[in-house]
Every structure is written in structure tokens, then in C-alpha cells.
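Of the protein chains in this complex, one is absent; all others appear in place.
Labels for the chains are A and B, by order of writing; each one numbers its residues from 1.
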Amino acid sequence: MSPATIWAWFTDPAQWSGADGIPNRLAEHLAYTAITLLIGLVIAIPLGAWVGHTGRLRWLITGANAMRAVPSLGLLFAVSMFVGPLIQSDLAFVIPSIVVLVLLAVPPLLSGVYAGIESVDPAARDAARGMGMTGWQVLTRVELPCALPLSLSGLRSATLQVIATATIAASVSLGGLGRYLIDGLASRDYVQMVCGSILVAALALVADLLLAAVERYAVSPGISGRSVGVARSRSSRTGEGSRPDPSGATRSTSPASTAT
Amino acid sequence: MIRFEGVTKRYGDADSGSADGGSPGEGGGDPGSVAVDNLTLEAPTGQITVLVGPSGCGKTTTLRMVNRMVTPTSGTISVDGRDTASMDVAELRRGMGYVIQHAGLFPHRTVVDNVMTVPRLLGVDKRQARSRAMELIERVGLDPAMARRYPAQLSGGQQQRVGVARALAADPPVMLMDEPFSAVDPVVREQLQNEFLRLQSELGKTILFVTHDIDEAVKLGDQVAVLRVGGVLAQLASPAKLLADPVDDFVAGFVGRDRGYRALSFAAAPELSLTDEPTVRLRATGEQVRAIGSPWVLAVGDAGEPVGWVRAAAVDHEVTRDLLHRGGTVASTAGSLRALLDAALSSPSGRGVVADDDGRLVGTITAAEVVPAIEARRSATTAGELPEGASTR
Partner (left out) sequence: MTWALDHLSEILTRAGQHAWLAGLPLVLGLVIALPLGWLASRTSWLRASLLTTTGLLYTIPSLALFILLPSILGTKILDPVNVIVAMTIYTVALLTRTVADGLSSVDPSTRQAAIAMGYGGFARFRAVDLPLAVPVIAAGLRVAAVSNVSIVSVASLIGISQLGYFLTDGYARSFPTEVWVGIIACLLLALVFDLVIQVVSRALTPWTRAVAA
């Protein structure tokens, strides 16, 4: 197989239209990823913020992190076999996959938000309360903005993990870019597999770079400027203990906060 | 006025005070331990009351009970007659400036946004809050160009100034300050202390100030409360009284060495007859200097301000600044006995230089002439008459 065959595959007009075409597969993949991350954020932000702010139920974070040891492929098959038969429509493939993807996305998101809030300078938190901020104001005006770098690190981890696992989910009949890999494997169409892989890798790279750009834009320069180094050494130090590194997902550690 | 009445804080049993996230400060460790024990104390309006003591004496806990960062186990704390327990906690805190050791600035906000925090919480409109903040930033001695920087770009001393500006932003009548100057180096600390006193002389806030540094307490306090471990008030007195008359061994030990000498800081210099000192101008010739006939001659500047002593034998052509001895201090006529004595002791001629408020030379005085004034004051003190309002800074 040469670059020419790969080029020929990509330039074949048949690849660019219809349900099997690249635009549709890419759109599906993006849709799964977006839905999963949206659900994951809806779960993880309030939960992580609440645990970080109140310091209660910290075992939730530990538990979520322990879940990362479950092999995603196994989880995918187990949930599909359990949930799939209960659903009598086309969604029979989609729902179990989304459930698994959410289960995989939540731990990095959750520990990102939690670790971010936990890393807020206690003096800043004390000052915020002392000057008369309500608990909600402390959370929204001080803790969450300060937690943004680690939260976004978590989001990058989760995004990569979801993009990768959505590929695998083609083996339980989910659409998306994974179809090229799984279908190619079944029909021994090696060119299709390689081209699919290139697409997935490219998507993952682009998504990660986009999120890195968002991180640069969204995080206050007061935090990203000099304190990035502080946050980093702090998280590596907590890594010594039993708690895994907040940004270290089992599948994907994002390159985390890009070096400035 | 902040008033503590029989206030006790016990940690460990059904503690609601630290449950809302605050660290209990010192003395909050073992369960059931008493951090503050039946404290009754008044911090008068417009004055600085300093809480001082070793670690574990409950001074921070005491401070934090005022804005209910810590809830007292029993007793009441009132501010200007209102029981703090009955007030809305956010309203209570917004009405008090709060300054802490490491400033606690918000890292994600610029300096000016940090200073605007409380006015914005109180609903002041943005432009008004901003102009007020800019005014305060200058007032605490920061370059207005710093306003757009982030806390991480400031030195520790600058951060602390921002912390003070932020606490003053809503112009609260009461300020709570928890070791605000203890995390900076001694030179910066002294600057901050002096500017703090200048600011207070303009603003006249009711201030409760926590420190572990007795020198700081004595320097800043209108009154000083010494606490012992376990949160028991050992002595509440003016700095002069504290130095002159510690109630027990603990306070005496805590107040430390040289307290006899340090106490002179609080004794205003009485009217003493000063000796006229013959002087020379800068650029005076060697003959002019030696004509005075003293081994050390005082040089003055154009406005008659003393600039330093010069050794007559060392002048070849004329008196230049290079030749001046730099060791001597200058006492003010409005100064303290300590300043007078120090001027005499530090002068190479043995004659202490005294200047008036405008810095012009008035005369000189020797240590031997100061000592009788100290003796006279001692007899007044032992008669139970500490001159009130004699405190000078």
C-alpha cells in the first residue's frame, strides 16, 4: 500500500457522498462526541463543583477515578448486551454507546473540575468569604474561574477519550469514523482501514488543538501567566498520593495546559 | 466599637463555625480544645486594637468570630451595639474590611478588579466602583499603572497594599486585619506599618489587628490585648502601660527585653533646656570649622537643617557631604524621650541633635541631660500617674 492508494481513496468522489461518505461519518462522530461531552459536563460540573466547594463526598472522585481502570471495550460490550435488547429501535445501538461514552467522559471531567476547585488558594477563598460573598458567589466568581485551567485539562482528556472510544464503538454497530476501521477489518479492505485511521487521528489532533486554543483564550492571564507553573507542580505533587493525576485519564492524558 | 462579652470558642463539639470551609486558625486542632476562653474586650471606635500572643492563643479565632467566619460557642459580639449574631452574615461581612496574611487576592482578576470586589457586591455601578478603586490604589502608595496587572505580577508588599485597598474599597467603618504584614521582609514591613499609621490617621477606622509580633503590636496599637495560650486575655493596656507595667511573668516575658528603654517611646519629650550649638554651613573652609574649637562640629544645610557632624581635623579645604558622619539620629522637639536619648547616644560628639517640626536645628542635648527627665517621669509613674495622651508616634 502506497501513499498513492491512500490518495486515490481520499479523492474518490464515492467517499464524499452518501451515508458511507466521509462528511456523514465525520458528522456522526462529531455528534456522538458533542452529545456525550454535553451530558458529561451537565453531570460533572455541578457534581465536581459541589464536592470541591463543600469538601463532602470526596470518595465520589476517588471512585470515578478507579472506574478508569475498567477496559472501555469491555464496558462497551457489557452495556450494549445489557441495554441493547431493551430498546426496540435504531437507537438500540446508539443509546448503549452513548451511555458508555458518558461513563468514560465523566471521570476526567469530574476530577478536572474538582481538582481545579481544590487547588484554589485557600487565602483567596478565605478573603472571598470574609468580604461577604455568599457561597454561590464564592463558587461562581472565585472558585470556578480559578478552576478553569484544570477543568479544561479534564475536558481535553475527556474529548480525546470519547473520540477514541467512539471509534471502537463501531464494533457494536455505532456509526461514525470507526465504521471504516471495523468494516475494513471485516472485508479485509486494508486501505479503507488506514484511511479511516488517518481521519480519526486527524480529528483527535484538531479537536485537541482547538481546545488548547480555547484554553488560551478563556483562562485569565492572571492564572495562566505565572501560576500555570504553580498549578502544575502542585498537581504533580498530589500525584504522589493515592489520587491519580487529575488530568491523567486511563486512555488519554491530554497534553494538558499547553506550555506558554 | 466592637464589643466581646464573655465570648468562648470551643472546637470539636458540634462545631458549626469551621464547617463552612474556614480554617480555624491556630488552636483549632484537637477536639474539645478551647481556643478562646470567656473573652470580654472592647475595641473602641476610631482606634487600633491589637490582639497579640503566641501561636495557639486564639487571636485569629477571636478576629474571625467578629465577621462570623468562626461562630462563637457562647457569648456575644456586638458592633456599634448590634449583636452580630442577629445580622445577615453577608451584610455583616460586606460592612467590614478584611485583610489577611497572604492578601488572598483573586489571581484571575486584575488589581483594579480585585479592589472593586466589595463595592460591586454591594451593587455600586461599575464606573463609580472603578474610579473609587483607582483612588484607593494611589492612596495605598501604588503606581496607578499597576491597576491593570494581575496579582502574580506583584511583589508580596505590593499584593498586601492591594489587599488593604480592597478592604477599604467600600469605606467600611470596621477593619479586621489578620497578620497583614507578617509575610513580607522587615524593610517592606516597616514601610507598610508607617503608611498604615498615616492612612489610619486620615481615616480613623475601628481596627482589630492580629499579630504575633509584640514590636508591631506596640508600634501600631492604641491599645494592645495580650492573649495567652488557651485564649485567655492576659492584659489589655496601652502600649506604654504594657511596657512599663506587665501584669505577670507571662506578659513580661512576652513583651521581652529592653522594655524599659522601649517604653520611653511613649513618653513625650518634656520641655528641656537645649544648648545652642555653633554650626558651619556646607562648603565652609577648614579655618572656619577649626575656629569653633570643638573636635566635632555640626554642619547645617541652607535651610538651617542639620546635615551631619564633621571632624574638625579632617577638613582640608572645605566641608563636603563626603566628610559628614552619618551615625547620628535627629530627635524632634515633638518626639519622645527615647528619640532624645537615642540622638544623644548616637552622636559622635555626645551631643544629640534636636530639630523642630520643620526640620530646622533647635539645639543639642547630652545623655546626662536627658536622664534627669527620665528619672522625673519615673517618679511620676510610680505615683500612679501615667501622663495620659502622652503617647507619641
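In this section, a contact is a pair of C-beta atoms (placed from the backbone, for glycine too) under 8 Å apart; a residue touches a chain by one contact, two chains touch by 3 or more.
Bear in mind that the values here come from a model prediction, so they are computed numbers and not experimental data.
Participant: Wait, the hidden chain, what does it touch out of the ones we have here?
Facilitator: A
Participant: Among A:I22, A:I198 or A:A218, which residue is in touch with the absent chain?
Facilitator: A:I198
Participant: Could you tell which one of A:L75, A:A115 or A:C146 touches the chain left off the display?
Facilitator: If we include the chain that is not displayed, A:L75 is the one touching it.
Participant: Given that one chain is not shown, which residue among A:Q15, A:T36, A:S119 or A:T167 touches it?
Facilitator: A:T167
Participant: Going by the touch rule given at the top, which residues of chain A touch the chain that is not shown?
Facilitator: 1, 68-75, 77-78, 80-82, 160, 163-164, 167-168, 171-172, 178, 181-182, 185, 190, 193-194, 196-198, 200-201, 204-205, 207-208, 232-233, 236-237, 239-241, 244-245, 248-256, 258-259
The criterion applied here is as follows: only the chains that are shown with their structure count from here on.
Participant: Where on chain B is chain A touching in the complex?
Facilitator: 20-23, 67, 69, 89-95, 98, 100-110, 117-118, 121, 150-153, 163, 166-167, 176
Participant: Along chain A, where are the residues that touch chain B in the complex?
Facilitator: 53-55, 121-135, 137, 141-142, 145-146, 148, 219-223, 225-227
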